[in-house]
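For this view, one protein chain was removed and the others were kept in their places.
Every chain is named by a letter (A, B and C) in the order it is written, and numbering of its residues begins at 1.
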């Protein structure tokens, strides 16, 4: 059974699973005070710079919520797109854990701009209004689109100029880096991002997420926040060890390249069908498309996927590190059949 | 390197690790809608009865906090011992997530009684005071002691009579069941416990914790609470699959028996040293003892353990499923050497 | 000094102040167990029906936040307009106190419709998404507009049909009732509103707000919530006594009529100036208008008011129970002078 539902339908990449099994040897100190966690932190510092503060957690929601809640005071808010995962896909975990407000704005193709941020500036200093403090963007966005490095840098500069911080929800950061053909350092550190939810689960890990802070001032209390967030995992090595092969030998890149390549292949194939209206160009590994209503069920029966908006027949197809060309062509064949009916 | 620090220093039992690797085959639906999770639920229902509601999470703190917060209103409180893990070892995660109060009382050898519960009854109906709603006990307790079935039943009956619910923090429930020579059903379901944090991590799992509710009324919203608690794990099968061998063929029992047996062996050996004052009798797998101050460092250098109270030289030794007789005797030999100095 | 800034610039109506002084006689039981509070409750039950549950609090924010938080579970949300006072003028007090999410939508002239409510229905039952539970509307709206009885009834019916509840922020309910020429009962009880923030402060009280629940199921724990909300006022009689003259002899109506009449007078006068673009018709006691930029400061110097959107020169003028015809004409004279410059 394969699916285009999400990249978390996949299992674990064999090299990641191997790393997990390899660390099952001896007693180790718990809660991250073990040799595997220490090595994984070294690898992440290689990627994100020596000043990066790194905290492993078990889910992407935890990475987002704990990192955002870490330094916010309860009257401060987070500016984000209405489509942001924290806004619509995490059951208000952020509001529950932080007691803070999300200041969501209409997205512009999944993204936000400095203009959106500026619209909250009249609140600053007014005790009747939530004080904006963080801007959160997703890279890839939830609509499969991409911020360019210039766009990220512009938002970061604008945020910092107005005493705001920039967070990136990087559940699919590897796919974005591959799409832009840049390193994590170029995309995150050099643009001025303050802190990051660095996702591995959607790119071949079992459960591998890390909060990465480029600014130790804002992460100095993060160890307490992670414990309060219920994500100080006792046998942490089984989480952290996954990051070692992921960063050594660029497994993150190989996995993301395959996923993106398969998305691009699917895009290039479905473009041939005038009945299909593509909403994005598959820059990463997510494709949104409007397709004929009668095609939906037969295609879902083959490889399941999400019907995003029932009224508009908009579907989402997500490829993964283990998606194959064969699968893409099999799917396209089914489309052909439906088109010829 | 071995340790007596905690049973979470151990790695994963080979059969558990095998189950994890075995489920790494195909695409599966995420968030628990997979075949392994379904099977694990069947196994847990075999153990806890067909009405049990089961929610897998990644940490023991998550099991405690999410289950307790699930139905509490913000003006309701949880009566527990001052030594309770939720009270002193979870960095007030409960208070943070629930905004509720822990009504902690001085423990009686790690335990509480109906008398302690009754002391809060004068608050009932008074809008100036926190309303008691749940009693939470730990089995094993944090001091390594045990509630008998009669004690649990007495507390459950008393709680229910006064419209309170009973929660058990079962981080070491398997060790307790083995010590009492009873099944989970006898200890939990038949005594009237309402809901349980069922721990596997300390007994040979990688990360395996489950919230088990015997009362579907109180767990009907738990799926939302788990998501908000950031523990709806996308590739959930890797958590849930661990419970399959754990319950099939009674791996939980074999593991806990070994741990308890090694604790009992250590107790029987150290009893020979008049310099050592045992605080409990190693009924489970945790021993608290007062030892001569000069012995502490040499013994910690051999197998590390916690010095619980520095002023009193009270130490905690925890055995695990992978503790061996050799290790116990090696440790006892070192004690002998220290005693003969 | 007079102002058009807000109706809370006014002092206390003499009859209200008299009622406060009158209750300063003897010792009384605290926290609402006094004869004045009991009498005020009787008066409110006369107005809102015998099943109304009534809780006095000190501020409008408290009435909104405590009443909305009262029965919400943390994964449930409140649908409201983006302009709602709870959304933009209470410094995220709701999110802080409830840990819940506001699901705000673009307002339609200050109002929302059943279509806006329906847009959240795809979330129902999905553990990844906030569960809609309450619809909150403001009457008068924050843009000075009005819901008709038919509109309220339609929203109430739609909400109830989908297991949602309807809350009204009635900070200016008296002005709305006068504008629609209906009783509170007709506007609130007969339309199916579930609970109400009933404001008196903006209509001549010193500090007088009440949470009124038409549904005792949802208010059964409100006494604890009010105490937790820090609004169980010890000498409560000084709050509650204000409601006695307010409801006896229809002081609420007389006050609101005067305020509305003055707003209507101002509207009728400023309509004569083609330079002024009215955004609403002053149905209640709030007028929004776009005026020439150079007029703003001179007019503010006379009677201060809010400049709502600096870029568009949109101003808000609010009349009060103590606004006089003289003041309106003085203000209009100044406009004339500016127009003739």
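Following the convention adopted for this analysis, contacts are C-beta pairs under 8 Å (C-beta built on N, C-alpha and C of every residue); 3 or more make two chains touch, one makes a residue touch a chain.
The model shown is predicted, which means the values in this text are computed figures rather than measured ones.
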item: Chains on display which the left-out chain touches in the complete complex; value: A, B, C
item: Full-complex contact with the absent chain, from B:41, B:57, B:100 or B:117; value: B:100
item: Touch criterion as defined above, residue of B:11, B:32, B:58 or B:74 at the omitted chain; value: B:74
item: Option from C:160, C:235, C:271 or C:336 whose C-beta touches the chain left out; value: C:235
item: Residue in contact with the excluded chain [from A:25, A:38 or A:73]; value: A:73
item: Touching residues (missing chain, whole complex) on chain C; value: 1-3, 5-6, 8-12, 17, 20-21, 23-30, 58-62, 65-66, 90-93, 96-97, 201-202, 206-207, 224, 227-235, 238, 304
item: Chain not shown, touching residues in chain A; value: 31, 73-75, 99, 127-128, 131, 221, 223-228, 232
item: Contact set of chain B toward the excluded chain (per top definition); value: 74-75, 77, 88-92, 95-97, 99-102, 122, 127-130, 310
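Quick note on the criterion: only the chains that are shown with their structure count from here on.
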item: Centroid distance [mean C-alpha coordinates] between chain B and chain A, Å; value: 34
item: Averaged-CA centre spacing for the pair chain C and chain B, given as whole angstrom; value: 51
item: Cα-centroid distance, chain A relative to chain C, in whole angstrom; value: 42
item: Junction residues of chain C, two or more chains touched; value: 74-75, 99, 127-128
